[in-house]
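In this view, the complex is presented without one of its protein chains, the others remaining in place.
== chain A ==
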Amino acid sequence: MSIELNRRSFVNGAVAVAGAAAMSPLIAACGGGGSNSTTRRKGGTNSKKGAAAALPTYVASTAVQADIPSTTGAGSAVTDPGFLKYPANPAKSVSEIPGAGGSYTALTPLWGTIPAANNPFYQAVNKALGATLTMKPANGVTYDTTITTLTAARKLPDWVQLPGWWNSNFKVGELCGTQLADLTPYLAGDKVKKYPNLAAIPSGAWTAGMWQDKLYGIPSFSSGFGLPGQYFYRGDVFESKGINADDIKSCDDLLNLGKELTDAKGNVWAFDDLWPYIHEMFDFSQKFTVTGGKLVHKYEQPEFIEALNWCYKVAKSGYVHPDALAGNNNDAKTRFYAGKVLITADGTGAWNEADAQAGQAATKSYRRESFKPFSADGTKPPRLFLSSSAGEFSYLNAKLKPAQIEECLRIADYMAAPYGTAEYTLVNFGVEGVDYSHGANGPTPTKSGLANVQAQTFPFLATPVNVISNPDYPQLTRDRCAWNSEAAKYAYKPVFWNMNITVPQRYATADAGQAVEDTIKDVYHGIKPVSAFQDALSTWKGSGGGDALVQWYQTTVMDKLGTGQ
């Protein structure tokens, strides 16, 4: 899944990132790769001390007041603020024109129709920037081939976006310092205060853009509380059946509910695939836990087997939609919208206005709601690991001169203007009267806005921290903010959180664990018993190189650089 650069994984934002992260945490290469890769894979990951020295100081923005402020949970999680409406009078957060007349070319991925070059919207933004930014959005689906051709020829543009989920498998770390510019001298510590909007990006997101103790990536779409996903149910159906979702406090409760809801003759099944975020109930780790100073892979945690056992039982129970068991995940949303499935697992980004509109088009009463987190046995508090704090990073070309880098950073500061400011409005909605009109609940895109602005390009260079905002569905925003602030109580930082590790090629097969992952799928689809997983696991540990991989993580990453806590 980590290579899937498709629209769906992006729209589900955190999912793609976290999914990739779950398989292979994001950390920069360490020495000790293949036979001669020690020299080729540059530098180590971030050390605790080195990272602290390079990290920009965090200064929260006060430009716009949120309707529902952030709350701080466990594991220093900070939830995204909520806005019920788009602020009526957008305030300015950047006082001076950021550009100095420079010209830069920027390459970003786009999952959609590419807007016309030099369209009026680009011109308006360039005028506001006081610089010429030539946007070159490229097809997101084939973005990896676009970039790799350029890096191999050493012809990267001035400003380029590299998705974070590449970090573990591609040698992004090797580009840092050779083709990509070191931003540490411009942003480390208090230096970032020159760029107040960049200073308001959470520290975790900056950490995820660091390589070898230096700062390279400017994060986009960052969040102080990112989860891989959550469990949803059809709020409207539960209500009509008189079911209170808060009564579901354990996996047994959930399975009993499955029995109650399933009506196969009526083409209604309780569950879709429940496996993807099952760690939120069974408390196994993103990839590793530390027990007695030793790294333990999640495959070897007892909770992992318990989770598989339970999912196998669910698959065999007859409460899962047959198409889900047949591996058809693409239609999961359609099944949920049509009420053929009532409980589903999805990325946190699935809970939004567009979803509400699509669902109501299929079933008028459609309402998506989410179970409060609970643990498998219902006695312990649940534990939810945070996913990487940002999934997309833009980098500046190493060939740029210091004055040019500073100009680009001022432009990035402009792009990172908080939600609801005048700058944010221009970057995300365009020019009033041309690209959007003022609706009752906020800007409504016009035809030209849909073509030129809504196909996002600038946000792939820098954005403010995520907010929750569904102007036409204020209740949805309230529900989501309430859920987040409840769930944040159970958050924790997983081992190697926000660290960039590129695994040496000889461990790549073990790291992906494709054979084990395939068997896991077979088990939770009910095709194979749990013992098949145990067989696959012992092969993985031995000839599959799993033990050697864990050893590599232990000695090269954890012992030297810590666990990113």
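Observations, loosely collected:
Convention: contacts are C-beta pairs under 8 Å (C-beta built on N, C-alpha and C of every residue); 3 or more make two chains touch, one makes a residue touch a chain; residues count from 1.
Keep this in mind: contacts and distances are computed from a predicted model.
Missing from the rendering is one chain, named in UniProt as "ABC transporter (Permease) for alpha-galacturonides" (options: "ABC transporter (Permease) for alpha-galacturonides", "Nitric-oxide reductase large subunit", "Sulfurtransferase TusA family protein" or "Formate dehydrogenase iron-sulfur subunit"). Annotation: of A:185, A:327 or A:402, A:327 touches the absent chain (contact as defined above). Touching the missing chain, out of A:514, A:538 or A:565, is residue A:514.
For the chain missing from the display, the contacting residue among A:368, A:493, A:528 or A:541 is A:528, taking the whole complex into account. Those residues of chain A that touch the chain absent from the view are 2-3, 34, 36-37, 40, 144-145, 147-149, 151-153, 169-172, 174-175, 264-265, 267, 269, 321-323, 325-328, 340, 505-506, 508-509, 512, 514-515, 518-519, 521-522, 525, 527-528, 539, 543.
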